[in-house]
Structures are given as C-alpha cells and as structure tokens.
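A protein chain is absent from this complex, but the other protein chains hold their places.
Entry: chain A
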Amino acid sequence: MAVKDNNDIADQPCRRCKNNPSVLVVRTEPLCRECFVRYVNTKIIKRMESFRVRHAAPGQQRKILLPLSFGVSSLVLLHVLDFQLKTQSEKSGRTGFSLCVVYIDASTVDSSAPDAAMLQHVQERYPHDYATVPLQTLFELLPLDDPLLISLCAPDLPSTATSSDRISSLLSSLTSSTARADVLPMLRTRLLVEEAKQRGCEGILWGDSTTKLAEKTLSETAKGRGYSLPWHIADGESPLGIPFHYPNRDVLKKELVAYIDLADPPLSSLVHGPSAASTTTSMSSKTTTIDELMKNYFESVEENFPSIVANVVRTAGKLQVKETRRTAAQCNLCNMPVTDGRFGIHGWGGDQEDGLQSAGPSSGLCYGCSRTIPNGLR
C-alpha cells in the first residue's frame, strides 16, 4: 500500500497537527509524514518501557539482541530504537540499553538470503555492535548433549562432516516446502538464543508486527501447534530460557512498509527482497506453504480490518499457560513445552491407529513437529 494518493485524502489536512497536508490514512486518521513517523515511533518506544534510562543501573550496560534480517520489520525496529537511544543520551547523557545487532546468514541453505555485504550500509547508518553469524554455527554452539544436536546428527553422515554438511543434509531431508519454511526459522531462533546468551544479552527484540503475530497464531494452529500459542506471541520469558520482546506488536505490517518510505531519510535502500510494496499478495494463487498462505490472508484482512487482525493476537494472548505446564518436557525441535507427554501424532481422538507408537514419545517431537518431520529426526 505505502503512501495513499487518492484525492479525498490529499486535500485533507493532518488530523493530528491540523497543519500539514496528510500523506496517508492510518486507521481512519489522515496523517502527515511527521505525525505518522511520530505515531509509529511512539507505538514502538512505548513497548520499550522497561528499558528506560532510569531502569538501568549506572555503570552497568544492559545489552539486548536485535536480530536483523534486512526485512521491513527488523529495519524499522532498528531505526526507531536507534532514534530512541539517541534521544536517551541527548536527554540524560547515557542510555537505558545497548543493542547487539545480529544477522544470521543462511546462504548455505537458502539461495535467496541477502548478501552479508548489505550489513555494511546498515552499520554506517546506525552505529551499534554488529555480527554476522552463519546458520550452521548452530551445530558448533549447542552443547554436545543437546537433544536437537543429537537428533540432527544424521547417521549416514561421516564424522568428518562439517556443520554446513549437516545443515544441508537436514534441510534436504525435509520433503515439503511447508516443512522447510517451518524448520528454518526455528533453527534461526535457536541460534539467536545461543548468540544472545554468549554475548551476555538479557533478551531478544523481535520485529514481528501485529500482522505477523496474527499470521503466526493461525499458522501455528494450522500446523498442529495450538498447544504452544501462548509462547509464540507473549512478551516475557520464553521456553528457551531468555526473554522475548515484540516492540512492533502494536504496529501493522502495512504501517511498517509505509514507514520505510516516509522515514527521513527513507530506509528503502537497506531493505532486502520483495519488501517494499505490491509484490506481497500477487503470488497468492501459487501459495506453497502454510506460512505463506497465512501471510497473504492477513495482509488482505489488514487492508480493511486492522482491528480484527489485532483482535486475533489479543485473543490468542488470552490463552493461559498453567503453572504446571512451565515444567513440562520440551519438544526437541521447536522447544515448546509439551504437557502430559503428548508427543507425536498418535494417542489422541483424531488418531485412529491404536497401538501405533512409532513416532510416539521416543521421537521427542511435539504433534506439530511430528507432522513436519514424519519419520522423526535422523
């Protein structure tokens, strides 16, 4: 959508400053460029309440990890937090936190991954700590007894196999594109968590917009992981032992996209891939993965029904993890806590095959992960 240019809006002055001409309509309010930028900034910074200067002990820097994918969401988040940090040091001479920006380079398994050289442009514009970490590093970082690592060591790989070999063999063993699209972000998340721990970061700042969180709600439901929904969208402690934060959670995807062009200077040159406008829904007829299907769906709902998108997230947020569930065993792949030992796809009402326990508890995979990897890991 980006900037609206239909006539009735162009003639209207900004609803907030009542002065400048409006450039787009945000949830029925025509806004000028300045007021729109302030609107997005405020929504994001409001979510960073716990990282204000007064919460930081003097002489002790709080570090948070910000995963950068060169997509719209993480770039806007970086831009806004950079602005927040500048404002903090202008006002008080110090900041409430510092950023570790980490780019996970998945080019060994994903040919469409952005060029790591892109980082340089971002780095020049926003001076923070940066790191590029190849996805396969996960195999070197995990403790040797990690269930994921044990499971991922395909027996047919020679002991001399490199971590690149291992990750390629894992991903090529996944037969459907839905499964690949499911597993790749999980590996990435897992690696970011390990990086955050190693770098002494106290949390991870994800770029997910309202729209993305709604997509996740429905796609995790569709993938059979409804049991884990509270963990996917909530701010705070995660099953991976480090807090997750979603500062973009009150901003719609289309608003982040508009921000790219309206920020001063624009962020468009830093964005990788089919991000900016229009291309997002054009491929809906050839949707190949569950995640893509939900992405297209919510990007269309968001057009006219932004509050319904937000309400989906709010609704999923009402699901409660019972205290006893926090100690439940975790899935070896997605790490979500599985209660009552309900691993695998068997042993429930919808399973008609009594006594078939092949992908049962021993696989250590939750219901949803058992669908993604039907024969279990290895």
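Note that contacts are C-beta pairs under 8 Å (C-beta built on N, C-alpha and C of every residue); 3 or more make two chains touch, one makes a residue touch a chain; residues count from 1.
Note that in this section contacts and distances are computed from a predicted model.
A.B. asks: Can you work out the missing subunit's protein name as recorded in UniProt? Choose among "Cytoplasmic tRNA 2-thiolation protein 1", "Elongation factor 1 alpha-like protein", "Dynactin subunit 5" or "NEDD8-activating enzyme E1 catalytic subunit".
C.D. replies: Missing chain, UniProt protein name: "Cytoplasmic tRNA 2-thiolation protein 1".
A.B. asks: Out of A:Thr87, A:Thr108, A:Thr132 or A:Ser176, which is the one that touches the chain we can't see?
C.D. replies: Looking across A:Thr87, A:Thr108, A:Thr132 or A:Ser176, the contact with the absent chain belongs to A:Ser176.
A.B. asks: Which residue among A:Leu81, A:Leu119, A:Val271 or A:Ala316 touches the omitted chain?
C.D. replies: With A:Leu81, A:Leu119, A:Val271 or A:Ala316 as choices, the missing chain is touched by A:Ala316.
A.B. asks: Which of these, A:Gly93, A:Pro158 or A:Gly349, touches the one chain of the complex that we don't see?
C.D. replies: Looking across A:Gly93, A:Pro158 or A:Gly349, the contact with the absent chain belongs to A:Gly349.
A.B. asks: Tell me where the left-out chain touches chain A, residue by residue.
C.D. replies: 27-28, 176, 178, 217-218, 220-227, 229-230, 287-290, 293, 297, 301, 304-308, 310-312, 314-316, 318-322, 342, 348-350, 352, 354, 367-368, 371
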